[in-house]
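Just one protein chain is left out here, and the rest sit where they should.
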Amino acid sequence: MAELEEELKSQIIESLNLEDVEIGDIETDAPLFGAGLGLDSIDALELIVMLEKFHGIKIDDPSQGKDIFESIKTMAKFIRAHKA
Amino acid sequence: MKVFINGIGNISPQETWDNSKFLEEVISSDDNRLLCVEPVYKEYISPIKLRRMSKIIKRGIASALIALKDANVENPGAIITGTGWGCWADTEKFLLAMIDQGEEQLAPTAFMQSTHNTVSGQIAITIKCHNYNSTYVHRGVSFERSLQDGMMLCVEGNTNVLVGGFDECTDNFFAMLGRVGSWKKNPISSLELFNDNQQGTIGGEASIAFIIDSNKGENSYASIDAMTTFYKPESNYAVTQKVLSFLKSNGLSVSDIDVIVTGNNGDSLSDEVYNLVLQEFPEAAHTGFKHLCGQFDTSTAFGTWLAAKMLKTQSIPSVVKLNDVNKAPSKVLVVNHQNKENYSLQILSKC
Partner (left out) sequence: MSTRVFVTGLGTISSIGNNVEESYQSLVNSKKGIASMTRLESKHKRNRPIAEVNLTNEELANFANVKTLEGCSRTSLLGIVAAREAAVDAGISNELNSERIGLISATTVGGMGETELHYRDFIDENGQGTHLDYINSHDCGESTQRIADELGMKGYQNTINTACSSSANAILLGSRLIKHGILDKVIVGGTDALCKFTVNGFNTLMILSDKDTTPFSAHRKGLNLGEGAGFVVIESEESAKGKKIYSEVTGYANGCEAFHQTASSPEGDGAFQVMTEALAVAGLQPTDIDYINAHGTATEINDLSEGRAIQRVFGDNVPKVSSTKSYTGHTLGASGGIEAVYSNLAIDRKTIFPNLSFEEQMPELGFKPQIEVVQDVEVANVLSNAFGFGGNNSAVIFSKV
């Protein structure tokens, strides 16, 4: 079950060019924005592209992103729900 | 409109980011292209911001911070950048993705950073400067336009204005300009640029920031007494006449110029006019700079840097000499053109 979470961490590091960050540095439950990784609104847009590129899910409304991208956990949950 | 250069930040294909050095060691290339020597950017920009920045943005911010520190200034009165081709790495990244991916799954960062005023904007964001901010993109006089506006702002009462020239030479950019005959056909050593008879020149890049002010600072390099530009003169002879009348209108004659810095770039057609101008200054020390930084739209900024450093250190590095005249620099004339279309002249003085 944790495979998707690990995959997401790796994809985020790649998509957002987080050079000094390892998969082990990203906590599954930790907030991605503001605190935690400290991502911003530009990153949110990048994550929308990442979601389409790696998981085939297209988000048309950027405001949806706020909930989906709260943490790795919420992202994984959204992806699983979408694929079910 | 006289201003003083009170601080410099120069990231170029030489070790110029370190202001304590002055071409003691010279870096050359063998592939018709000179690429920047990069300082350690983490010393200037936080890793979290660095991660999405292309080279020109990192260089732009770092050179600005170096210049501000050099001038002992926290908040410049204005930020004005000049760039010929803008943030090319980001531009082509987005462009190629768009072409290759059929307009699908495109990521926004490269597009956002492709706008030509990204460097101006990012410098302002980094130091929280809300003052006047502009970016000039007029080909071979983009830097000169930034400098001229800066000088006007100083007359208007602004202080510590940041001006500069910023351009980058990516692999594809170099290839593209090669298609239209810009570069030497066969690779040469950059240090042989002025001796090579092939048409064309060599590519280059730099990010160079100056802090200028109407008043002399503690660390002043030189004053820029006057500058002018002109467009498509009728002949090479007309160029020499422009140079002489520029000196005259500033109360100077040929004999007042100790050192002349020209933008010779190794292309015979281009250099013909420089050599004609140089003939008017037989007593002056002749110097060139494009064998150290390459040819790019804002390369005059490197020439201005050279003039300023020579005036401050009272020395002429041997690597820039085009003749054997040796003089303690007091007044320097900088002459540059791009494609024999856009010309610029600057007079700098010891201060």
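So that you can tell them apart, the chains are marked A and B in the order they are listed, and the count of residues begins at 1 in each.
One rule holds for everything that comes next: contacts are C-beta pairs under 8 Å (C-beta built on N, C-alpha and C of every residue); 3 or more make two chains touch, one makes a residue touch a chain.
In this text, all values refer to a predicted model and were calculated from it rather than measured experimentally.
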Of B:Asp30, B:Glu74 or B:Glu104, the residue touching the omitted chain is B:Glu104
With the full complex in mind, choose from B:Trp85, B:Phe246, B:Tyr274 or B:Phe289 the residue touching the hidden chain. B:Trp85
Touch with the omitted chain, as defined above, among B:Arg51, B:Arg139 or B:Lys340: B:Arg139
Contact with the hidden chain, among B:Met112, B:Leu191 or B:Leu276, goes to B:Met112
By the contact criterion defined above, which parts of chain B meet the unshown chain? Give residue numbers in ascending order. 79, 84-86, 92, 94-96, 98-99, 102-104, 106-108, 111-118, 120-122, 124-125, 127-139, 142, 145, 149, 152, 155-156, 172, 175-177, 179-180, 229, 231-232, 297, 341
Name, in rising order, the residues on chain A that touch the hidden chain in the full complex. 40-42, 45, 48-49, 62
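We adopt the following convention: only the chains that are shown with their structure count from here on.
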Chain B partner, complex, touching residues on chain A are 15-20, 38, 42, 45-46, 49, 52-53
Given the complex with chain A, which residues does chain B contribute to the contact? 47-48, 51-52, 105-109, 112
